[in-house]
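Down below is the structure, laid out as C-alpha coordinates.
The complex appears here without one of its protein chains, the remainder shown in place.
The block that comes next holds chain A.
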(Lines give C-alpha, C1' and ligand atoms only; values in the text may rest on other atoms or scores of the structure.)
Protein backbone atom coordinates (compact mmCIF):
# COMPACT_ATOMS: atom_id res chain seq x y z
CA UNK A 1 0.00 0.00 0.00
CA UNK A 2 0.92 3.69 -0.17
CA UNK A 3 1.74 5.54 3.04
CA UNK A 4 3.44 8.74 4.19
CA UNK A 5 6.71 7.59 5.74
CA UNK A 6 9.07 9.54 7.99
CA UNK A 7 12.71 9.34 6.85
CA UNK A 8 14.27 12.17 8.86
CA UNK A 9 14.00 15.87 9.54
CA UNK A 10 11.59 17.47 7.02
CA UNK A 11 11.84 14.30 4.96
CA UNK A 12 8.46 12.62 4.59
CA UNK A 13 7.83 10.53 1.47
CA UNK A 14 4.92 8.73 -0.09
CA UNK A 15 6.30 5.17 -0.16
CA UNK A 16 5.07 1.72 -1.00
CA UNK A 17 5.04 -0.37 2.18
CA UNK A 18 3.66 -3.80 3.12
CA UNK A 19 -0.08 -3.89 3.94
CA UNK A 20 -0.80 -4.14 7.67
CA UNK A 21 -1.89 -7.51 9.07
CA UNK A 22 -3.92 -8.55 12.09
CA UNK A 23 -1.20 -9.13 14.72
CA UNK A 24 -3.39 -9.59 17.78
CA UNK A 25 -6.96 -10.91 18.21
CA UNK A 26 -8.14 -7.46 19.37
CA UNK A 27 -6.87 -5.79 16.17
CA UNK A 28 -8.90 -4.59 13.22
CA UNK A 29 -7.81 -3.34 9.81
CA UNK A 30 -9.34 -0.15 8.40
CA UNK A 31 -9.42 0.90 4.77
CA UNK A 32 -8.74 4.62 5.09
CA UNK A 33 -11.16 6.94 3.28
CA UNK A 34 -9.86 10.23 4.73
CA UNK A 35 -7.03 11.33 6.98
CA UNK A 36 -5.56 14.67 7.99
CA UNK A 37 -2.29 16.35 8.84
CA UNK A 38 -2.22 17.74 12.40
CA UNK A 39 -0.17 20.48 14.03
CA UNK A 40 1.28 17.72 16.20
CA UNK A 41 2.65 16.02 13.07
CA UNK A 42 4.74 19.13 12.46
CA UNK A 43 6.67 18.43 15.67
CA UNK A 44 7.77 15.18 14.01
CA UNK A 45 8.28 16.74 10.58
CA UNK A 46 10.72 19.24 12.08
CA UNK A 47 12.06 16.47 14.29
CA UNK A 48 11.41 18.55 17.33
CA UNK A 49 9.93 15.60 19.13
CA UNK A 50 12.47 12.81 19.66
CA UNK A 51 11.72 9.13 19.28
CA UNK A 52 11.02 8.71 15.55
CA UNK A 53 12.75 6.08 13.44
CA UNK A 54 13.26 6.13 9.70
CA UNK A 55 10.45 4.10 8.16
CA UNK A 56 7.73 5.09 10.66
CA UNK A 57 4.31 5.73 9.12
CA UNK A 58 2.79 9.13 9.99
CA UNK A 59 -0.74 10.11 10.90
CA UNK A 60 -3.24 10.01 13.75
CA UNK A 61 -6.40 11.61 12.35
CA UNK A 62 -8.00 8.83 10.36
CA UNK A 63 -11.35 7.40 9.37
CA UNK A 64 -12.53 4.65 7.09
CA UNK A 65 -14.21 1.33 6.71
CA UNK A 66 -13.50 -1.86 8.66
CA UNK A 67 -12.18 -4.54 6.30
CA UNK A 68 -10.90 -7.15 8.76
CA UNK A 69 -11.62 -7.88 12.43
CA UNK A 70 -9.59 -9.98 14.87
CA UNK A 71 -11.40 -12.71 16.82
CA UNK A 72 -11.60 -10.78 20.10
CA UNK A 73 -13.00 -7.61 18.55
CA UNK A 74 -15.76 -9.37 16.65
CA UNK A 75 -18.48 -8.54 19.18
CA UNK A 76 -17.85 -4.80 18.88
CA UNK A 77 -16.92 -4.35 15.23
CA UNK A 78 -17.81 -5.97 11.94
CA UNK A 79 -16.53 -5.72 8.41
CA UNK A 80 -18.16 -2.77 6.66
CA UNK A 81 -18.58 -0.60 9.79
CA UNK A 82 -17.82 3.06 9.23
CA UNK A 83 -15.44 4.31 11.94
CA UNK A 84 -13.41 7.32 12.98
CA UNK A 85 -10.23 6.27 14.81
CA UNK A 86 -9.26 8.36 17.88
CA UNK A 87 -5.59 9.32 18.02
CA UNK A 88 -5.31 7.79 21.49
CA UNK A 89 -5.25 3.99 21.60
CA UNK A 90 -7.37 2.80 24.53
CA UNK A 91 -7.98 -0.51 26.25
CA UNK A 92 -11.29 0.52 27.82
CA UNK A 93 -10.62 -1.61 30.89
CA UNK A 94 -7.83 -0.12 33.00
CA UNK A 95 -8.44 2.21 35.95
CA UNK A 96 -7.77 5.32 33.88
CA UNK A 97 -9.97 4.24 30.98
CA UNK A 98 -12.79 3.48 33.42
CA UNK A 99 -12.53 7.06 34.70
CA UNK A 100 -12.60 8.43 31.16
CA UNK A 101 -8.95 9.45 31.33
CA UNK A 102 -8.32 7.74 28.02
CA UNK A 103 -5.16 9.59 27.01
CA UNK A 104 -3.40 8.11 30.01
CA UNK A 105 -4.59 4.53 29.44
CA UNK A 106 -2.25 2.28 31.38
CA UNK A 107 -2.11 -0.61 28.92
CA UNK A 108 -1.87 0.48 25.30
CA UNK A 109 1.65 1.93 25.22
CA UNK A 110 3.82 -1.04 24.39
CA UNK A 111 6.88 1.09 25.15
CA UNK A 112 5.43 2.17 28.48
CA UNK A 113 8.76 1.71 30.22
CA UNK A 114 10.33 4.42 28.03
CA UNK A 115 7.42 6.79 28.67
CA UNK A 116 7.70 6.09 32.38
CA UNK A 117 11.38 7.09 32.28
CA UNK A 118 10.49 10.40 30.64
CA UNK A 119 7.29 11.25 32.51
CA UNK A 120 7.37 9.17 35.69
CA UNK A 121 4.51 6.97 34.50
CA UNK A 122 3.29 5.66 31.19
CA UNK A 123 0.66 7.36 29.04
CA UNK A 124 -1.55 5.88 26.30
CA UNK A 125 -0.27 4.51 23.01
CA UNK A 126 -0.73 6.92 20.10
CA UNK A 127 -0.94 6.34 16.35
CA UNK A 128 1.98 7.53 14.26
CA UNK A 129 3.59 9.38 17.11
CA UNK A 130 7.08 8.32 18.15
CA UNK A 131 8.30 5.21 19.93
CA UNK A 132 7.79 6.97 23.24
CA UNK A 133 4.07 6.33 22.80
CA UNK A 134 4.27 2.84 21.36
CA UNK A 135 5.67 3.37 17.87
CA UNK A 136 2.35 2.35 16.27
CA UNK A 137 2.18 2.88 12.49
CA UNK A 138 -0.06 5.84 11.64
CA UNK A 139 -3.06 6.41 9.44
CA UNK A 140 -1.73 8.58 6.62
CA UNK A 141 -1.91 5.45 4.53
CA UNK A 142 -4.31 3.34 2.52
CA UNK A 143 -4.81 0.90 5.39
CA UNK A 144 -4.40 1.12 9.15
CA UNK A 145 -4.06 -1.56 11.79
CA UNK A 146 -6.04 -0.53 14.86
CA UNK A 147 -4.81 -2.21 18.07
CA UNK A 148 -7.40 -2.66 20.86
CA UNK A 149 -9.93 -2.03 18.12
CA UNK A 150 -12.91 -3.15 20.20
CA UNK A 151 -12.42 0.02 22.29
CA UNK A 152 -10.36 2.24 19.97
CA UNK A 153 -13.00 3.44 17.52
CA UNK A 154 -15.93 5.79 17.13
CA UNK A 155 -18.79 4.34 15.08
CA UNK A 156 -20.32 6.92 12.76
CA UNK A 157 -23.49 6.74 10.69
CA UNK A 158 -23.58 6.64 6.90
CA UNK A 159 -24.99 9.60 5.05
CA UNK A 160 -22.76 12.25 6.62
CA UNK A 161 -19.70 13.20 4.55
CA UNK A 162 -16.22 12.27 5.87
CA UNK A 163 -15.31 15.94 6.12
CA UNK A 164 -17.86 16.56 8.88
CA UNK A 165 -16.78 13.51 10.92
CA UNK A 166 -13.03 13.13 10.43
CA UNK A 167 -12.05 15.67 13.08
CA UNK A 168 -13.78 13.65 15.81
CA UNK A 169 -10.46 11.79 15.73
CA UNK A 170 -8.55 14.66 17.33
CA UNK A 171 -8.89 18.41 16.80
CA UNK A 172 -12.62 18.81 17.49
CA UNK A 173 -12.56 16.94 20.83
CA UNK A 174 -9.23 18.65 21.56
CA UNK A 175 -10.71 22.14 21.09
CA UNK A 176 -13.77 20.96 23.00
CA UNK A 177 -11.80 19.58 25.95
CA UNK A 178 -9.77 22.80 26.01
CA UNK A 179 -13.02 24.72 26.46
CA UNK A 180 -14.55 22.22 28.87
CA UNK A 181 -11.40 22.46 31.01
CA UNK A 182 -12.34 26.14 31.38
CA UNK A 183 -15.72 25.30 32.95
CA UNK A 184 -17.17 28.27 31.07
CA UNK A 185 -19.67 30.58 32.74
CA UNK A 186 -22.01 32.79 30.66
CA UNK A 187 -20.11 35.83 31.94
CA UNK A 188 -16.66 34.56 30.96
CA UNK A 189 -14.15 35.99 28.55
CA UNK A 190 -12.12 33.15 27.01
CA UNK A 191 -8.79 34.15 25.45
CA UNK A 192 -7.29 31.63 23.02
CA UNK A 193 -3.65 31.79 21.89
CA UNK A 194 -3.16 30.19 18.45
CA UNK A 195 -5.76 30.21 15.67
CA UNK A 196 -4.57 26.99 14.05
CA UNK A 197 -6.99 24.07 13.68
CA UNK A 198 -7.04 23.40 17.44
CA UNK A 199 -7.56 27.09 18.25
CA UNK A 200 -10.37 27.29 15.66
CA UNK A 201 -12.14 24.33 17.28
CA UNK A 202 -11.60 25.84 20.74
CA UNK A 203 -13.19 29.09 19.58
CA UNK A 204 -16.30 27.27 18.31
CA UNK A 205 -16.47 25.13 21.45
CA UNK A 206 -16.29 28.17 23.73
CA UNK A 207 -19.09 29.78 21.72
CA UNK A 208 -21.19 26.61 21.93
CA UNK A 209 -20.61 26.47 25.67
CA UNK A 210 -21.91 30.01 25.89
CA UNK A 211 -18.90 32.21 26.68
CA UNK A 212 -19.72 35.91 26.75
CA UNK A 213 -16.66 36.92 24.78
CA UNK A 214 -14.04 34.90 22.90
CA UNK A 215 -10.70 36.45 21.92
CA UNK A 216 -8.26 34.78 19.51
CA UNK A 217 -4.57 35.64 19.26
CA UNK A 218 -2.37 34.82 16.23
CA UNK A 219 -0.52 36.67 13.49
CA UNK A 220 -1.51 34.81 10.33
CA UNK A 221 -4.14 36.95 8.57
CA UNK A 222 -6.21 34.07 7.16
CA UNK A 223 -6.33 32.35 10.52
CA UNK A 224 -7.47 35.55 12.22
CA UNK A 225 -10.05 35.93 9.45
CA UNK A 226 -11.42 32.45 10.17
CA UNK A 227 -11.36 33.14 13.91
CA UNK A 228 -13.52 36.21 13.39
CA UNK A 229 -15.92 34.16 11.28
CA UNK A 230 -16.28 31.87 14.31
CA UNK A 231 -17.29 34.78 16.51
CA UNK A 232 -13.96 35.74 18.07
CA UNK A 233 -12.47 39.17 18.55
CA UNK A 234 -8.91 38.95 17.20
CA UNK A 235 -5.54 40.25 18.30
CA UNK A 236 -2.56 40.20 15.92
CA UNK A 237 0.38 39.70 18.25
CA UNK A 238 2.75 41.14 15.67
CA UNK A 239 0.97 44.45 15.61
CA UNK A 240 -0.57 44.91 19.02
CA UNK A 241 0.31 44.36 22.67
CA UNK A 242 -1.54 41.21 23.69
CA UNK A 243 -1.59 42.05 27.40
CA UNK A 244 -2.82 45.60 26.84
CA UNK A 245 -5.57 44.56 24.43
CA UNK A 246 -6.77 41.72 26.67
CA UNK A 247 -6.98 44.04 29.67
CA UNK A 248 -8.75 46.64 27.55
CA UNK A 249 -11.35 44.10 26.47
CA UNK A 250 -12.03 43.01 30.07
CA UNK A 251 -12.25 46.35 31.88
CA UNK A 252 -8.70 45.94 33.09
CA UNK A 253 -9.45 42.68 34.91
CA UNK A 254 -8.05 40.14 32.44
CA UNK A 255 -9.79 37.14 30.90
CA UNK A 256 -11.22 34.56 33.31
CA UNK A 257 -10.16 31.67 31.09
CA UNK A 258 -7.00 31.32 28.95
CA UNK A 259 -6.29 28.57 26.41
CA UNK A 260 -2.85 27.78 24.96
CA UNK A 261 -3.49 26.27 21.52
CA UNK A 262 0.05 26.98 20.31
CA UNK A 263 2.30 24.46 22.02
CA UNK A 264 5.96 23.81 21.34
CA UNK A 265 5.77 23.81 17.59
CA UNK A 266 4.73 27.07 16.06
CA UNK A 267 8.07 28.80 16.15
CA UNK A 268 10.11 25.73 15.43
CA UNK A 269 9.52 26.00 11.68
CA UNK A 270 12.81 25.28 9.91
CA UNK A 271 13.76 26.33 6.40
CA UNK A 272 12.84 29.76 5.19
CA UNK A 273 13.97 31.66 2.14
CA UNK A 274 15.79 34.53 3.77
CA UNK A 275 18.65 34.44 6.24
CA UNK A 276 17.02 37.37 7.94
CA UNK A 277 13.86 35.37 8.69
CA UNK A 278 15.91 32.43 9.86
CA UNK A 279 17.68 34.53 12.46
CA UNK A 280 14.45 36.08 13.55
CA UNK A 281 12.88 32.68 14.03
CA UNK A 282 15.83 31.26 15.85
CA UNK A 283 15.53 34.03 18.40
CA UNK A 284 11.81 33.44 18.69
CA UNK A 285 12.37 29.82 19.54
CA UNK A 286 14.11 31.02 22.63
CA UNK A 287 11.81 33.81 23.65
CA UNK A 288 8.34 33.41 22.23
CA UNK A 289 7.43 29.91 23.12
CA UNK A 290 7.61 30.22 26.89
CA UNK A 291 6.18 33.66 26.19
CA UNK A 292 2.70 32.23 25.50
CA UNK A 293 2.47 30.44 28.84
CA UNK A 294 4.03 33.41 30.60
CA UNK A 295 1.60 35.79 28.97
CA UNK A 296 -1.33 33.62 30.02
CA UNK A 297 -0.22 33.36 33.62
CA UNK A 298 0.37 37.09 33.77
CA UNK A 299 -2.84 38.34 32.14
CA UNK A 300 -5.28 35.77 33.55
CA UNK A 301 -7.80 37.09 36.06
CA UNK A 302 -7.13 35.97 39.64
CA UNK A 303 -8.89 32.68 40.43
CA UNK A 304 -9.05 32.01 36.68
CA UNK A 305 -8.08 28.95 34.66
CA UNK A 306 -5.23 28.14 32.28
CA UNK A 307 -6.23 25.38 29.86
CA UNK A 308 -3.31 23.95 27.88
CA UNK A 309 -4.05 21.63 24.95
CA UNK A 310 -0.85 22.80 23.22
CA UNK A 311 1.74 20.02 23.26
CA UNK A 312 4.95 20.39 25.27
CA UNK A 313 7.67 17.80 25.35
CA UNK A 314 9.98 18.45 28.24
CA UNK A 315 11.22 21.23 30.47
CA UNK A 316 10.11 24.82 30.25
CA UNK A 317 11.98 27.86 31.36
CA UNK A 318 10.93 30.82 33.50
CA UNK A 319 7.27 30.07 34.06
CA UNK A 320 6.00 32.73 36.49
CA UNK A 321 4.78 30.33 39.11
CA UNK A 322 4.57 33.17 41.59
CA UNK A 323 1.75 34.69 39.54
CA UNK A 324 0.06 31.33 39.23
CA UNK A 325 0.25 30.59 42.95
CA UNK A 326 -0.59 34.02 44.29
CA UNK A 327 -3.48 34.56 41.89
CA UNK A 328 -4.77 31.09 42.69
CA UNK A 329 -4.94 29.96 39.05
CA UNK A 330 -6.13 26.50 38.05
CA UNK A 331 -4.12 24.67 35.38
CA UNK A 332 -5.69 21.90 33.29
CA UNK A 333 -3.83 20.18 30.49
CA UNK A 334 -3.26 16.84 28.77
CA UNK A 335 -3.61 14.90 25.58
CA UNK A 336 -7.28 14.69 24.73
CA UNK A 337 -9.50 11.95 26.18
CA UNK A 338 -11.09 11.69 22.73
CA UNK A 339 -13.69 8.98 23.36
CA UNK A 340 -14.95 10.74 26.48
CA UNK A 341 -16.51 13.46 24.30
CA UNK A 342 -17.22 11.97 20.91
CA UNK A 343 -20.78 10.61 21.45
CA UNK A 344 -21.90 14.03 22.59
CA UNK A 345 -20.01 15.82 19.81
CA UNK A 346 -21.34 13.51 17.10
CA UNK A 347 -24.85 14.40 18.26
CA UNK A 348 -24.01 18.12 18.05
CA UNK A 349 -22.76 17.64 14.49
CA UNK A 350 -25.92 15.73 13.56
CA UNK A 351 -28.09 18.42 15.15
CA UNK A 352 -26.33 21.12 13.16
CA UNK A 353 -24.87 23.02 16.12
CA UNK A 354 -21.50 22.81 14.41
CA UNK A 355 -19.95 21.60 11.17
CA UNK A 356 -16.22 21.02 11.74
CA UNK A 357 -15.49 20.88 8.01
CA UNK A 358 -15.26 24.68 7.97
CA UNK A 359 -11.56 24.39 8.85
CA UNK A 360 -10.52 22.41 5.74
CA UNK A 361 -8.59 24.55 3.28
CA UNK A 362 -6.83 21.86 1.22
CA UNK A 363 -7.85 18.38 0.05
CA UNK A 364 -5.28 16.33 -1.89
CA UNK A 365 -4.22 12.76 -2.67
CA UNK A 366 -1.74 10.88 -0.50
CA UNK A 367 1.07 11.38 -3.02
CA UNK A 368 0.82 15.15 -2.58
CA UNK A 369 1.10 14.70 1.19
CA UNK A 370 4.82 15.46 1.50
CA UNK A 371 4.36 18.83 -0.28
CA UNK A 372 1.38 19.66 1.90
CA UNK A 373 3.46 19.13 5.06
CA UNK A 374 5.67 21.98 3.95
CA UNK A 375 2.81 24.25 2.86
CA UNK A 376 0.98 23.64 6.17
CA UNK A 377 4.12 24.15 8.22
CA UNK A 378 4.96 27.40 6.40
CA UNK A 379 1.33 28.60 6.51
CA UNK A 380 1.48 29.25 2.77
CA UNK A 381 -1.44 29.50 0.41
CA UNK A 382 -3.88 30.23 3.25
CA UNK A 383 -3.36 26.68 4.50
CA UNK A 384 -5.11 25.88 7.78
CA UNK A 385 -6.14 22.21 7.59
CA UNK A 386 -5.14 19.55 5.07
CA UNK A 387 -7.24 16.46 4.34
CA UNK A 388 -5.63 13.57 2.45
CA UNK A 389 -7.65 11.12 0.34
CA UNK A 390 -5.77 7.84 -0.04
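Note that in this section a residue touches a chain if its C-beta (ideal position, glycine included) is under 8 Å from a C-beta of that chain, and two chains touch if they have at least 3 such contacts; residues count from 1.
Rule of thumb we're sticking to: contacts and distances are computed from a predicted model.
Asks: Choose one: "Cyclase dehydrase", "Quinol oxidase subunit 3", "ABC-2 type transport system ATP-binding protein" or "Polyamine ABC transporter, permease protein". The correct choice is the protein name in UniProt for the chain not shown.
Replies: Missing chain, per its UniProt entry: "Cyclase dehydrase".
Asks: Among A:70, A:86 or A:230, which residue is in touch with the absent chain?
Replies: Checking the options A:70, A:86 or A:230, the one contacting the hidden chain is A:230.
Asks: Among A:21, A:187 or A:326, which residue is in touch with the absent chain?
Replies: Result: among the candidates, A:187 touches the missing chain.
Asks: For a quick check of understanding: of A:23, A:244 or A:344, which residue touches the chain that isn't displayed?
Replies: Result: among the candidates, A:344 touches the missing chain.
Asks: From the list A:173, A:356, A:370 or A:390, which touches the chain that is not on show?
Replies: Among A:173, A:356, A:370 or A:390, only A:356 touches the chain that is not shown.
Asks: List the chain A residues touching the unshown chain?
Replies: Spelled out for chain A, the touching residues are 100, 180-181, 183, 185-188, 200, 204-205, 207-210, 219-222, 224-226, 228-231, 236, 238-239, 256, 269, 272-273, 276-277, 280-281, 301-305, 328, 330, 332, 340, 344, 348, 352-356, 358-359, 361, 377-382, 384.
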